[in-house]
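Missing here is one protein chain; the remaining ones are kept as they sit in the complex.
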Amino acid sequence: MIRLSDIEKVYRTEKIETVALANVNLDVAAGEFVSIMGPSGCGKSTLLHVMGLLDAPTRGTVALDGRVVDSFDDRRLAPLRNKEIGFIFQTFHLIPDLSVVDNVEIPLLYRRMSNAERRQLALTALNRVGLASRVHHFPGQLSGGQQQRVAIARAIVGRPRLLLADEPTGNLDSQMGDEIMAILRELNEQEKTTIVMVTHDPRLAEETDRTVRLFDGRQVN
Amino acid sequence: MLRHYVKTAFKVFARRKFFTFVSLFGISFTLVVLMVATAMLDHTFAPHAPEVHQDRTVGLFHAQMIGPHNRWSSEPGYRLLDRHLRDLPGAERTSIYSDARTVYSYPGGTRVKSSLKRTDAEFWRILRFEFLEGGPFGDQEVQDARFVAVINAATRERFFGGESAVGRTIEVDAQRFRVVGVVSDVPALRRVPFADVWVPLTTAKTDAYKSEIMGGFYGIVLAKDRAEIPALKAEFRSRVRTVELPDARRYEKLVAPLETPFETVARLFLGDRGEEEARPERLIALLAGVALLFMLLPTINLVNLNVSRIMERASEIGVRKAFGASSRTLVGQFVVENVLLTLIGGAIGLGLSVFVLQALGASGVVQYARFGLNLRIFAWALATALFFGVFSGVYPAWRMSRLHPVDALRGASR
Partner (left out) sequence: MMRHLLKLVWNRRRTNVLVVAEIFCSFLVLFGVVTLAVFYLDNYRQPLGFQDDDVWVVTLNAPEARFAGPRREHAEAARRLLAAAREFPEVAAAAGAFTMPYSNAGWNTGVKLPAGQAVYWVNQVTDGYDRVMGMAVERGRWFSREDDGSAWKPVVITAGLARTLFGDEDPIGRSVPQDPPPAGEPPRQELRVIGVIGAFRQHGEFSEPVGYAFRRFDAQDPEEGPPRLLALRVRRGTPAAFEETLMRRLQAEARDWSFEIEPLAQMREGFLRDRLTPLVAVAVVAAFLILMVALGLTGVVWQNVTQRTREIGLRRAKGATARRIHRQIVGELVLMTTLALAAGIVVVVQFPLLDLVTAVRPAVYAAGLALSAAAVYGLTLAFGWYPSRLATTVQPAEALRYE
């Protein structure tokens, strides 16, 4: 599904260079549920951003379905992010100005389809995460768990084959976290969605097919 | 998609009321100034009644004699118009009328100041005045120098307290005229038709005017068709070359082109006075330049406001990028938001302009002015608002769209 080879990511400021990732190789097969673990600041999120085509590596190659995307510019990357990838963030990143259903529709805005169709797909996705009754609420009116479920609905509404979750349960209590985990697992099992999840909770990591560990930007096996 | 943008935009406007207020203040104020200026130009130059055939009317509004050391410019004289303006090929009608002159009357011991124009009968056929009562004077009355007058509604009010005036007598400029018609007021800025009192040319106190090449009169020509105008102008130009100038020792050349009032203003305003060719597009370009210069500060102001708020939208930008919005799409979204804001500002500005124009009209700064908004001005306003919205929206939108998605997401979460 996605293959990272010899990834290196260096952040430069005027005075210092920070190596966020070095020599990372990762191959995620279709339908896999992979977790990435490591202490904070070890480069987990950076790795996820590289996989999500949000951030270009300083060196190395990213291939999606065998297609090398290193030379792609913004105009060619955008449709890939739109169709192939879904994001879930630790802090949800819902747009507070928009209602739940409008938030979920966002990925579909960048595709050609009718308003009705878009609305239909969004409602289906919300149904899927059990929020059919909160369609016209605003994010501020929902609990953290509900917000994250909205975020999942937004991530899956476009039926991406790769789901990237950045500590999806990090801001939630354990009961809500379990709910979220259950949804992710169900997606993986029923829809065969490939999932890569960053977490520092070993209990959650155990529930996945495979765990990749990072320490100081390097893979540890 | 558009609906989504509009929804987002309104939420953002409502959330940050101060910024929305400041933006709308700047936009609506800018558009009020531009719209009022446009309305005044429209009021002065656009075709309005009684100048209903303006598209196929040209006139001689300014003449100039040029010599090596001397220049004499003024209105054309009667002789020049009478001898050379008549019977042009392609002309349907030709009218000669005098400059409006201030004259005094003392009905009932109070002083009344009026503008008096002496005209021929064709004047009433080329210009379509709205007659409130009676009608114009005709060829026979002009030929016989009968003392008859057409007055405007304001003059009727001053002399007769608004009662019916036809058949009654007024004394202006120490001459007595019988009123034959009353027309509604014509704004003073409409130089061609404007007057308070119109009387036959031939009632002038002496006929000394008939021998003058320069001074005191104007002529207008109604072409059969728009397409005839260039030929008509060319013919008149060649006729002007044959005119024998008085005082040949001082003056060698006569410049007297047939033009629209706007062309005359453009030619005289832009300075090169000896020129025969009017270049109205230059005046239009100059006006557009002034408008752009005026819009510069409001634009920078709006751009600064928008740029200062980029980080406020960081999270949204990050999310949209993560879910497949390209930079170009985001530019589109933010420009749409800005255009929406300018359209709202434009609507407010339109309302305020109506108010300002009414106040201006009521202030009497310009006599009989009826500044109003019409579809033409509205279209201009809309175009200006859109231009302004895009103009001031593109740079901040570009800056916003360039925000790196990772930074954008981090900026809001850390």
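Chains: A and B, in written order; residue numbering restarts at 1 for each.
Keep this in mind: a contact is a pair of C-beta atoms (placed from the backbone, for glycine too) under 8 Å apart; a residue touches a chain by one contact, two chains touch by 3 or more.
What you see is a predicted model, and the numbers here were worked out from it, not measured in a lab.
Q: Among the chains included here, which ones are touched by the excluded chain in the whole complex?
A: When the full complex is considered, the omitted chain touches B.
Q: Which one, B:Val243, B:Leu305 or B:Ala347, makes contact with the chain that was left out?
A: Selected residue, touching the omitted chain: B:Leu305.
Q: Residue by residue, what part of subunit B touches the chain that was omitted?
A: That gives, for subunit B, the contact residues 18-19, 22, 25-26, 29, 33, 68-69, 77-78, 101-104, 106, 109, 111, 173-174, 204-206, 208-209, 211-216, 246-247, 296-298, 300-305, 307-309, 311-312, 315, 365, 399, 412, 414.
Just so it is clear, only the chains that are shown with their structure count from here on.
Q: Distance between subunit A and subunit B based on Cα centroids, please, to the nearest Å.
A: Taking the mean C-alpha position of each chain, the two centres sit 61 Å apart.
Q: Residues of subunit A touching subunit B in their complex?
A: The touching residues are 49, 52, 54-55, 74-75, 77-83, 86-87, 89-91, 93-95, 97-98, 102, 105-107, 109-111, 115, 154, 158.
Q: In their shared complex, at which residues does subunit B touch subunit A?
A: Per the stated touch rule, the residues are 1, 3-4, 7-8, 11-12, 15, 315-316, 318-329, 404-406, 409, 412-413.
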